[in-house]
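Read through the structure below, which is laid out as structure tokens, and then see the notes.
For this depiction, one protein chain was excluded, whereas all remaining protein chains were kept in their positions.
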Amino acid sequence: MRREVRLSGFGGQGIILSAVILGRAAALYDDKYAVQTQVYGPEARGGASMGQVIIDDQPILYPEVTDPDIYVIMSQQGFEKYGVRAREDAIMLIDSGLVHSRPRCRYCDIPATEEAKSVLGREIVANIVMIGALVATTGVVSRTAIEKAVLDSVPKGTEELNAKALQRGFDLGKRACNL
Amino acid sequence: MTAEEWYRADRLPHIYCAGCGNGTVINCTLAAVEELGWRREETVFISGIGCSSRAPGYILTDSLHTTHGRALAFATGVKLANPGLNVVVFTGDGDLAAIGGNHFIHACRRNVDMTVVCMNNMIYGMTGGQGSPTTPPGAFSTTTPYGSGEPAFDLAELAIAAGANYVARWTSYHVKELVKAIAAGMRTPGLSFVEVMTQCPTNYGRHNRLRRVSDMIEYLRTHALLVQKKERLVQEGKTVPDEMFTVGELVRRNRPAMGVRR
Partner (left out) sequence: MSRVEFMQGNTACAEGALAAGCRFFGGYPITPSTEIAEHMARALPKRGGVFISMEDELGSIAAVIGAAWTGVRAMTATSGPGFSLMMENIGFAVMTETPCVIVNIQRGGPSTGQPTRAAQGDMLQCRFGSHGDYSTIALSPASVQEMFDLTVKAFNLADRYRVPAFVMADEIVGHMRERVTIPDAVEIVPRRKLEPGQLPFDGGEDGIPGFAQFGSGYAVHVTGLTHDERGYPDTMDAEAHDRLVRRLIGKIESARFDIADYEVENPDAETVFVTYGPPSRTVLQLLHDMPDEGIGHLRLRVVWPFPEFALSVFANAKVFLMPELNMGQMAREVQRHVDQPVIPIPKLGGDLHTPAELKQALEAYR
């Protein structure tokens, strides 16, 4: 089945990296197909950044995202620009500390940045917490695949921190989302 | 001089006008090549467009006659891809200073190991005598019918400012000095720039009351000011006439260079 995932936040949160990690997990470790794209506008510098991933069991022919069924939103501006028009049966994971709006579609609040700061001690891994929650909630890729993809994408020396962040995301996703 | 064996005999006669200074410059360059003992199969002559740029076509080595202004960029590719080759670029004032000005300053900045010989005849010769960036103020040409209203570029000073390791200027009158300068440039790692003020009686001379070859050479001789003499004049607080240009070795240094044979 074709799944379309859209991630948005502000520049510096690692939104694009998250999209790449998700694509890697599907294409390299889950034996699925993935196409990852992103917005390359000047607005990506500081403004709302956006990355997308299509994941499918079949080869992906049409490579553009038309109507995502999964959203990861990590900033208010990102919500307004890329999340507000989500279709009603979509699922949206929201960094609840950073986004005050809520969509019409199903959503769950993940306090990823807060968790990253207070529990993990590094705000920078909030995106990995979100990916963990995303995988726990939607099963768009397997946990093993995402673990491998996170570990081979993050800077050397930060593997343990990121593995912890991912695990934290799994837990938060399971707890926060009763979808 | 035994430079004869370096000529493509089957390409002669050349296209240069009677009295042109380019032949002298080519001869002097080949004399320097011989002095260095370069091998023909390890030497490449490269040029752009213009009278000067026809020179490589008469020389029996690999030669690359390229597009207007771009010779130094082509030469950069040749030299960096194979530093074992000796690279000499023939160019002119229009080719180097006008359309190719940006490549000129960047080749000097990179200090790519090559020798650039510029035949500066102060005119676009091949297209029939239009004003160039080195046409002296007041000089006549087909496009400066009332006398050039622009200041002229000092190419040697430009090369020095941009970073070339060796810079000299002579004229087609100073053949012995020219051979020595080109040879010294070839010995210096990095970019060597040798500017040769040369006569174009056909297209410069005839618009500027220098129609006879001897008049043009006399003009070059009398307007050349040895750099040491200029410095002395400056030290003594005397004025250096505007229409004079310095000749001599203007810079020899050892900035880091690219494409030097290992």
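As written, the chain order gives the labels A and B, with residue 1 at the start of each chain.
Definition applied: a residue touches a chain if its C-beta (ideal position, glycine included) is under 8 Å from a C-beta of that chain, and two chains touch if they have at least 3 such contacts.
Bear in mind the structure is a predicted one, so any value in this text is a computation, not a measurement.
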item	value
Candidates B:Ile46, B:Ala97, B:Val116 or B:Ala164 - the one touching the absent chain	B:Ile46
Absent-chain contact - pick from A:Gly23, A:Pro68 or A:Gly132	A:Gly23
Full-complex contact with the absent chain, from B:Leu60, B:Val175 or B:Val227	B:Leu60
Contact set of subunit A toward the excluded chain (per top definition)	20, 23-24, 27-28, 33-42, 60-64, 66
Where the missing chain touches subunit B, by residue	8, 10-11, 40-42, 44, 46, 56-57, 60-67, 69-70, 73-82, 84-85, 102-103, 106
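In this text, only the chains that are shown with their structure count from here on.
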item	value
Computed distance of Cα centres, subunit B from subunit A, in Å	62
